[in-house]
Structures are given as C-alpha cells and as structure tokens.
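Please read the structure below before turning to the comments.
Here the complex is missing one protein chain, while the rest keep their positions.
A and B label the chains in the order they appear, each numbered from 1.
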Amino acid sequence: MNDQSLARAAVLRPPAAGPNPVLRLSGIGKSFPGVRALQDVELALYPGQVTALIGENGAGKSTLVKILTGIYQPDAGRIELDGAPVRFPTALSATQAGVTAIHQETVLFDDLTVVENIFLGHQPRNRFGLLDWGRMTREAKAILDRIGARIDPHVTLRELGIASKHLVAIARALSVEARVVVMDEPTAALSQTEIEELYELVDRLKADGKAILFISHKFDEIFRIADRYTVFRDGQMVEAGLIADVTEDHLVERMVGRSVDTIFPKRHAAIGPEVLAVEGYSHPTEFEDISFTLRRGEILGFYGLVGAGRSEFMQALFGVTKPSRGTVRIGRQAVAIRSPAEAIGHGIVYVPEDRGKQGAIRPLPIVQNVTLPSLGRTSRKGFLRMAEEFALARRYTERLDLRASALDQPVGNLSGGNQQKVVIAKWLATQPRVIILDEPTKGIDVGSKAAVHEFMSELAAEGLSVIMVSSEIPEILGMSDRVIVMREGRLAAEFPREGLTPEMLVRAAAGYGRAA
Amino acid sequence: MSLAEGTRPRHIPDRLSGRMGHALRSWELLLLLVGVAIFVANSLLSPYFLSPWNLSDATFNFTEKAMIAFAVAMLIIAGEIDLSVAAIIALASTLMGLALQHGAGTPVLVGVGLLTGLLCGLVNGTLVTRLGLPSIVATIGTMSLYRGISYIVLGDEAFNGYPASFALFGQGYAWWVISWELVIFAVLAVAFGVLLHRTNFGRQVYVIGNNDTAAAFSGVRVQRVKMILFLLTGLMSGVAAVCLTSRLGSTRPSIAQGWELEIVTMVVLGGVSILGGSGSILGVVLAALVMGMVTFGLGLLNVPGIVMSVFIGALLIGVIAIPRLIRLARTGRAA
C-alpha cells in the first residue's frame, strides 16, 4: 500500500458526543522551502480531556506545536477558540488567548529565578507601570503550591534538577490562566518516580477542566493518561478517536503505515577474543569505578536512566573528558586516551547522542563530513586529494544506503536518519575496532531505525565490537548480546542476553530499594 | 535493506552540476565587476590614474593590510577574531626601533619584527585556547596592551634612522614598477590560498568554523589549529610591521592606528562570513584590490583620509546589508 492510498483511506471518525472542543484546527497547512510540513491537518482539543498526538519524528508534531503557540504562522486553514476564529501572530498572543506549552527541551532561563521564569513576558505591573515583584512572588508561590511543587521561588533555575524545571514550566503555563496546555514529550528526561508525579499533575489539570495536548512516543503512557488520540503521518492527520476504542498495535500500524515485525534483525555473530578492557574508570563528578570487557563481534548494551552517566563515561572513554583514574587495554596493550584523536588512533570511535552539535557538521558537504577523521589517509603530505575523498565517502555512504542527491550536498539538507548514516559512515571509514553508538536511533524515523539496527548487526558479524548506549528497552533487548546497567554514575548490574526481561532492566536502573 | 546479498547499492553522484560552487563564486565575480568599474571610473576621473608608477604606488594602500587580512580571514573562518593586529604592528615596529638604538643591522631588525609578531600571536592564542577567553574581548585587551607598551617606550617620540638596506622591504622594487612588497603580497596570497583551500589544515579550519564541537569529536585538535592561526596572524602582523616600518622609515606609537578595522572590513568585503565557516582567499585578494583602488582614486581626487574611511565603513555595512535588504524586500512582497 503506498502512502497516497493510505492517506485517502484515512478514517476520520467523528468525535464522540460530549463537550464542544475548546480549540479546533481545520485545514491547517504549513510549508518550508522544499518541505511540506503539514497538510490539511485537523485537531480538536476538549476541556478536561487529554488528547495524545502520535506520530513518528518528522510527522509534523513539532510544527503543529509551534503553530499552536504562535511561533509559526500556518499557510492555510483556521484555528477556532470556542468556535470563534483566532490568529496567533506572536507567542504572546497565543499565551494571552490561554494556549500555553511545555516544550520538549526546557525553553527556560537558567540564570533567572523561578519567579522570573514563571512570569517573564507577562509580568504583573503596579500602577506606575513598573514590575510588581511582591505580587509576582506571592502568585508564584501560590501556583507552585497548587501543583504540589516544593521549590523555592527565589532560586535560579540552574540550581534545579530536570524534573523541577519541568514543574516550573508547568507553573509558567498555569500562570496565564491557560485553557489549553500543550505538553511536548514532557517525560523524555524524567525518572520513573518523576513521571508518576507528572501523571498526577496531568490528572489534576484535567480536573481543572484544561484541554491537554500530550505528545509522546511512549505507548504505555499514552494508554495511561490519554482520553483521545490523533495520529499524524507525513504531515497529515491519519486518524483520530477515543483511546478506549483502540489497541497499541493498531496505533503503531497507523503511525508507521505498515506493520512492524522486522524491527530487530539481530543476527548471531561469533563472539571472539577480548578487544577492550576498561578497569576502574572514574571521574570526579560523573562516574566511578567503571570496569568491563568487550569482545570481538559483540554488541554490548548500556542501559540506564537519562543522567545515569553513560554518555559521560563514553565521552571519557573516547578522550573528550579526562578520567581521574582507571586504565584501558586494547587487545593486550595498555593505552592512555587523552583526546578523540588518540581514541580514533586506537580504533575506538563514538557516534554521539547530540547529532546536531557533536556529530554532523551540517553546513558542510557529505563528503567532507565522512572523510574528516580519515584525511590523513585520503591526502598526500597534507594536501587534499578530492578524488580519493569522494571514493572513500562513496564506499561507506552507499554501503549504508544513504539517501542523498549528491555527495557534495550539505548534510543539513538530509533527514535525521540520513544525517545519522553520514556520521556512522564517517566512523566506519576509519576502520575502527570498537564503535560506540550513543542513542543511535534517537530522533530518526522507523525506516532509518531498522537500517541502523541492521547494519549494527552486520558490523558485529564482520567482527567489529559495538557498544550501544540506549534508553529504549526494546532496542536494548533486541540488539544486545550482553547488557550493562548504570545508575548514578556507577555500574548497577550486568546481564547476559538470555532470560533478560524489561523488569530486570528497570529495577536495576532505578535501584532495587526505590523501584516504583 | 541495505546490505542483503544481491542488492546493488544505490549510486550517489559526486556533484550536482556545481550548484554550490556557483553561489560561492558569484560573490568573487561581483567583487571583480566592482573592481573593474572602480578602475574605469578612476581612470576617467583622474588623468594621473593610469600611469604605471601611480598604479604601483596605489598597491601600497593594501599590500601590508592584505598580508594580515589573509591570516585574519582564516582566523575568522575558524570562528575567532584578532583585533590586536594593528597594535602588534606598533609593538613590533617599536621593538625594531629599540633594536636599532642598540645598533642592530637589517637582519636582526627583521628578526625582531617577525619574532615580536609571533610572540604577540602566542599571547593571544594562549589567552583564547588555553584560558578559554572570547577572542573578541581578549584581543581588544591585548590591542590596548601592545599599543600601550609602545606608548610607554616611545611616548610622543619617534624612532628614525633605519639603515638603507632595511629600506628594501617597503621601498625597493623587484623589477620595473613591481615593488618587493607587491611580490611579498603575491607570494603570500598564493601560499594562503593553497593552505586554506588545498590542505588538510585548511579543511580543518572550515570544519572548526562550522562546528567546533563536532570537529573535536571527529579527532580535530581544535585548540591546536586555533593556536596556529593566532601565531600565523601574529607572524603576518610582524611581516607587515617590517614592510610598513621600512616604507615609512620611522616608528611612532600611533603607527597603523585603526588598521584592525580596515583589515576586518577587507576580510568581510572579501565574502568571509563574520560568523565563521565560509570564505575564500581569492575574495580577500579582490577585496584588497577594490579597497586599495578606492582609497587611491579618492586620494587622487584630494579627498581627505577620514572621508575615505566613511566610504570604507559604508562599504563594510553595505556589502552585507544590500543582499539582505533585497531578500527582505522580496519576502516582504511575497507575504
């Protein structure tokens, strides 16, 4: 079935009888140069109900959030608030209309106080038109109390943890008499207990009669808190309805546009001798006493909660930061890794989680990205040889089935999944012995995800050793030969593939004593 | 999908009809046209302009600045800046003058000039790459410091009496109207062009300017590359100090005052993005020629230097503003 017929066959169920929607979007379209982000989109949000917005990355969810909050203007369609058409030409106008959002990344100010973060842009004034700090502080305290947040309104945001920052964002949303609250992946960076607290808060907001748009990739949480759902695919609304009427499999199928049975193509690889041995790696503030070994052809999963120190450890292993103690052996030889250049020299490479900042150099062409760490091989006596560069880049990008119009195309013009392929191609071109993949499929579409998993498998089969840091349990379970769990900067557990269950991972990551 | 036996990988061509290259080169083409227009205008406005010796004199308006501009261009492409270059000239010239007082001959004088430049570059590079200071403020600081030292040494005095052999660099001619300075300029232009566009080092400069974190994560020794660029900028300032001191035959602490702005203007006019990541040496060469000709042409018309600087300032803003204004007007009409 092709996309077009799917779109045409989209079932638009009429909303069940009940209250009228607070906010209704119809026929919304938005294009960017070369991309049609949204096309003829419908969405309705009801008071006292949570509507889950479901879709793959790139389906148009973020664009929709930005239209709802006045950051972007739609090219077509209308927005109705209580049945009356409205426009949100600025972020402020959306806020004033009672539409607020808690964004994916906390878009708040680290150096400003909690009070200021809550009221910035709509501060109460006194009769001279000057800011009324007294009133702001009182109201901030009241709102924080209302959502059960025990946060001192006078501390700066920098001093707060991620969960508290989210609470401040929510307090900010409530400070404007919000009627519609958009939550864009609010649980992405939270621990299990913090997520439970957030659910309670969402329940309270529902009870207050707020209409909530809840964007999430996690189906368990969608089924836990949503009343309704809307599925987006490729910038179009595919289906909407009541959560009670559907199953998870159905939603996944609508979201992906095909059934999902080929996701983890883990092959059996012959596990060879030990390639890497890390002993007692420690850092003053980030991790302590990390020891493990890695063997040829093995995929070693690193699981843990966000903030468990996995990325920090991997970056130290790659030479970005310096460990305070510990040794690394490659083969039988003890080595010191003081910089990425040295790590690369020893055959250890790292595909970072933050692709945009640390991985891809977006304005530069694909070929220059791929050959960067291999320039020593493609050049002669320090002088560039373009033919060699193109040949090297072609060999590895074609192998990864990169979708690009030319090798001199800027990487920034590619989709997230293809950017990731460029980063991986860059490292494969160095012919490494150990490849560290940090959240390798975060933020890429399902198709590219499967491709990444497939060649991860294949690389292992060819004798490369893979370390995969992932927070997605299915990915960890599906791909790893062995799993190490980290918690609060330390090793918490190590499991073989056989008999490993999601519960074991979650309990180890959260700590046995504090398991939810 | 990708690697199953029997499936042939999808072919990706190297280039798409040089679309990117066109956009880049069009700036240089525009500069060339502007240069030709100014050349024609000058030759029409002043009967003296077209004489070979006058044209030869005109080259001194840009050669020294352009030498530094090549290095500053690379520094700006890498995302840093050095505003202390003119102050380095002052300090290098002052120390050359001091060496002269102690009876140094031409080779020692040149050595002192170049070494001072390198040393100043080392200080700037250390402040930026080792202490992590933002280069714009750090070099505003060293700019005051270096020139301040010149003032401490010289006050309102001047050094004079450089040896005749020393005059070669700024006043000597290699052949007919071709000055040694012009030769140095041309050699450096080619050398910097090759360094930036044809070597691994040059590639790393672009990479750092586009994303220094990703560059570091790809094994590029970012701080080392930046340090080399600061050293190179210092060295070029030293070379320029030798040429300028030789040409003027004297040193005052106010020597080359305000040149840092003209050099940055030259670089930006040459199409180097002030935000880093893009630009070419050819563009800087063309910008140097354009600026030199404008200055010289206005000079022939007896326009005072400070009024020329209005022109330079307007040029700096205009070359960036006009394309953006056109884009703004276009999108405004479309909306």
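The definition used in the following text is that a contact is a pair of C-beta atoms (placed from the backbone, for glycine too) under 8 Å apart; a residue touches a chain by one contact, two chains touch by 3 or more.
As a convention for this text, contacts and distances are computed from a predicted model.
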| item | value |
| --- | --- |
| Omitted chain (choose from "Hydantoinase/oxoprolinase", "Succinate dehydrogenase cytochrome b subunit", "4Fe-4S dicluster domain-containing protein" or "ABC transporter permease") - UniProt protein name | "ABC transporter permease" |
| Selected from B:I38, B:A138 or B:L195 as touching the chain missing from the view | B:A138 |
| Contacting the left-out chain in the complete assembly, out of A:A308, A:A343, A:A425 or A:A492 | A:A308 |
| Chain A residues that touch the omitted chain in the full complex | 69-71, 90-92, 95, 101, 103, 107-113, 116, 120-123, 125, 129-131, 156, 158-159, 283-288, 307-309, 312, 488-490 |
| Chain B, residues in touch with the chain not shown (by the definition above) | 81, 127, 131-134, 136-138, 140-149, 151-152, 154-155, 253, 258, 261, 264-265, 268, 274-275, 304, 306-307, 309-310, 312-314, 316-317, 320-321, 324-325, 328 |
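Throughout what follows, only the chains that are shown with their structure count from here on.
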| item | value |
| --- | --- |
| Whole-Å gap between the CA centroids of chain A and chain B | 43 |
| Chain B partner contacts - residues on chain A that touch it in the complex | 318, 320, 339-341, 343-344, 350, 352, 357-365, 367-368, 372-373, 375-376, 379, 382-384, 390, 394, 397-410, 426, 450-451, 454-455, 458 |
| Touch list for chain B against partner chain A, complex | 1-3, 9-16, 20, 198-204, 206-207, 210-211, 213-221, 277-278 |
